[in-house]
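One structure, as structure tokens, below. Some questions next.
Of the protein chains in this complex, one is absent; all others appear in place.
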Amino acid sequence: MIAEIGHYALVLAFFVAIAQVVVPLYGAARRDTALMGFAAPAASAQFLCIAIAFGALMHAYITSDFSVANVAQNSHSLKPLLYKISGVWGNHEGSMVFWVLILALFGFAVAAFGRQLPDSLKARVISIQGLIGLAFLAFILLTSNPFERLDPAPLDGRDLNPLLQDPGLAFHPPMLYIGYVGFSLAFSFAMAALIEGRVDPAWARWVRPWTLAAWTFLTAGITLGSWWAYYELGWGGWWFWDPVENASFMPWLAGTALLHSAIVVEKRDALKAWTILLAIITFSLSLMGTFLVRSGILTSVHAFAVDPERGLFILGILIVAVGGSLTLFAVRAPALKAGGLFAPVSREGGLVLNNLILSVATVTVFIGTLYPLFLDAMTGDKVSVGAPFFNATFVPVMIPLLVLLAIGPLLPWKRGNLRAAVEKLWVSALFTVVVAGGILVLEKGAPLAPVLGFGFAAWVAGGVVTELTERIRLFRIPLGDSLRRLFNLPGAAYGMSLAHLGMAVFICGATGEMNWTRELVATARAGDTLTLGQYELVLEKVERSQGPNYFRDMATLNVSKDGVPYATLHPERRLYPVQQMPTTEAAIRSGISGDLYVAIGEGSDLGGYIVRVWVKPLVPWIWAGAMMMVLGGLFSLSDRRLRIGAPKRSRRRPAAPAVTEAGD
Amino acid sequence: MLNRLLFLLPLLIFAVIAGYFTVPILTKKDPHLLPSVMIDKPAPPHDLGPLLEDKPGVGPEALRGEVKLVNFFASWCGPCRVEHPILMRLAAETDLPLVGINYKDQRDAALVWLRELGDPFGRIGVDGDGRAAIDWGVYGVPETYVVDASGHIRYRHVGPLTAQALKETILPMVEQLKAAKG
Partner (left out) sequence: MTPKRRRLSIVLIGLAMLGTAAALVLTAFEDNLVFFFSPTDIAEKGVGPDRRIRIGGMVEDGSWQKYEEGLRSEFVVTDFQNAVKVVYRGSLPDLFREGQGVVAEGKFNGTVFTASEVLAKHDENYMPREVADALKKSGRWKEGEEAK
């Protein structure tokens, strides 16, 4: 019964979406306030309907209603509650419902918080948002109904893939989706602006926080996914450059560019057409990510052809959305009035360069991801493009960005002086040389990669610190005044520094992991001792026991570091009987200097177990860096929220311009 | 003019990319969708010896009389294992005769396989050297053919049977052939 309500709610949402698209758009064209006013309630109703549908699906999962086919295929009565819930989005149909739920949520957010948006812009944004929702609701209803019944209902479900039964992965898809789908709002705003024929700073003030929110979630989502792959797959890898990962990384790169170009629109009323284009591209890449993962085209080009319904449907949505929006762009964008002028060497110039670099980087990832598919479709040749390709293309493309990252924020708006900016950076240049030199000595000059990696990290970090000291005028005014300045800095300033610093930390982590990892694979019996670097591991025992929906072999290893007891680790190997699938649960001891990572393999007939040990320096820095970027996004958002209320507040508190003044 | 062109550029690039990707995908004839040259021809008249002692093999006359499915399988074939439960269900839930042809297999392995996973077939012929498979136009195992009452091949399914293929294509076709006959 509840499942039928859910299905009905989805159908209702579909029809609400039709009204949400047509009425406000027509109203905006006719300048009819009443019709435009229809937008907000429609968006709310849309969100309500989809929320009901999603709730119904979740109910089916929580109560293990196996008469619903989707539940039977992806859940199991013995599964812990958390994974029953995460099972909702751990499968194709459920994840699409989640997708439209987030989409509707963003539409609802515009309806709820967009009071001071111009009527016509608001109506059009909500209408476009509804149009995207309409396409995906049709997709769900026609090809992927999550509420399909099974008759007779099986006694128990087929269980969610054990690899996915993990806290990291329970939250990874929602985060990722909020990120992906969040860019839809930037897209809707871009479309609305093209229809309106105008883009102004007020527009950018709206687009930025939403883009920032989406970007923050996407960053968190990608990080969680990477972290999950690191500890769950038992390989100690954290980024594989595989197409599924790249599918989320491309919108991230484009979104990062969008974030920066929107600043220029907001502050300087320039780069409008480019920003619109970036908004389109960012969301298109999000759609493409959905397409790549959902169509099965990654499994095989043929899988796509064999199940053409879903794949073709999303491909159709993709082509109409991207083609349509780019056509609108080609027609309307030339009419956008060009805004503020700026010299090549200026903050704007720096941000333009940032955008160009990020775009080119996106292109390299795009090519590396799609070329194998392309070749397969054209010639049937199978190739794989792995990490070496991306290390040889993406990395060199990004290096100039790191150089720029320290300089850009020091340039003033409109017209800057490169020499002045570079002169401010002498301390950080010195720091860079010291760090790079130190690494060179440490490494005895052998591989250049770590020298470069840590060198650039130092340069970026130095740049961030320099920018901050410049901003608070450290040592040039009394220390107390400097500190007061520091505390009064707007959230956006903290956000930028934190995110950029996060970049530096991340680079350290990635460089350390890639260059200094040490590995040992050996067979051990109880009582055996393994030695890797400073670590000595004694395999105490391996015990067999039973978990809620799996069996496990759990090893106990006593680890000492430089002869001092360091940790006791319990790597496991699990077998999930329902899906007949083994998984590896690595044991990881994290410290600031790196991880000790231990996994056990299958036991042999002679009682030995394969033990894999890795010493992975600086891995926690990868996550720390990414978390700093997320925190930076949150800090910036806290600032924005104030800003959006600014028109009202500034009447009471004229101090607001101080906030506006702060550069990002 | 140049300006306009600049704004048109993204669309053009997209059109090229989209074209390059979608055209081959959409037009490429997938091997699975290729109709067999054997379609609507009489099934090759091989006399295949029985695999099991208590079950007949597959002779030329075995393929006539009613509508049936002919399934090529082998114990060494992974995808066959995947489709096997579907065959088992088909045998349990319908009265559609299933004819198995054991392709290039070792007898013992095939016996173990059937004992382990169950035997859905009404008769099983042995095609030890793959001769029959060549005449049928088998591309690889598993493959499943719909053979009508007059012994003509009507449909060919490449790869493991799926519930979807069965529900949407094969069973409706079987019904149709039965109706045509009656």
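By letter and in written order, the chains are A and B; residue numbering begins at 1 in each of them.
To be clear about the criterion, contacts are C-beta pairs under 8 Å (C-beta built on N, C-alpha and C of every residue); 3 or more make two chains touch, one makes a residue touch a chain.
The shown structure was predicted, so the numbers you read here are calculated from the model rather than taken from an experiment.
Among the residues A:397, A:449, A:532 or A:627, only A:397 touches the chain that is left out of the figure.
Note that of A:218, A:357 or A:435, the residue touching the chain absent from this view is A:357. Summary of contacts with the chain left out: across A:101, A:385 or A:410, the touching residue is A:385.
Among A:146, A:601 or A:617, only A:601 touches the chain that is left out of the view. Residue A:233 is the one among A:2, A:153, A:233 or A:319 that touches the chain missing from this view. Looking at chain B, the residues touching the absent chain are 3, 6, 31-32, 75-79, 81-82, 139-143, 157-160, 162. Residues of chain A in touch with the missing chain: 89-92, 95, 161, 163-164, 169, 172-173, 176, 225, 229, 233-235, 240, 242, 244-245, 248, 293, 296, 298-303, 306-307, 338, 341-344, 352-353, 356-357, 359-360, 363-364, 367-368, 371, 376, 381-386, 388-389, 392-393, 396-397, 521-523, 573, 581-584, 601-602, 604, 606, 608, 610, 612.
Heads up, the rule we're going with is that only the chains that are shown with their structure count from here on.
Taking the mean of the C-alpha atoms as each chain's centre, chain A and chain B sit 42 Å apart. Residues 3-4, 7-8, 10-11, 14-15, 18, 20-22, 24-25, 28, 30-33 of chain B are the ones that touch chain A when the two sit in their complex.
The touching residues of chain A, counted against chain B in their complex, run 273, 277, 280-281, 297, 301-302, 304-306, 315, 319, 322-323, 326-327, 329-330, 333-334, 370, 373-374, 377-378.
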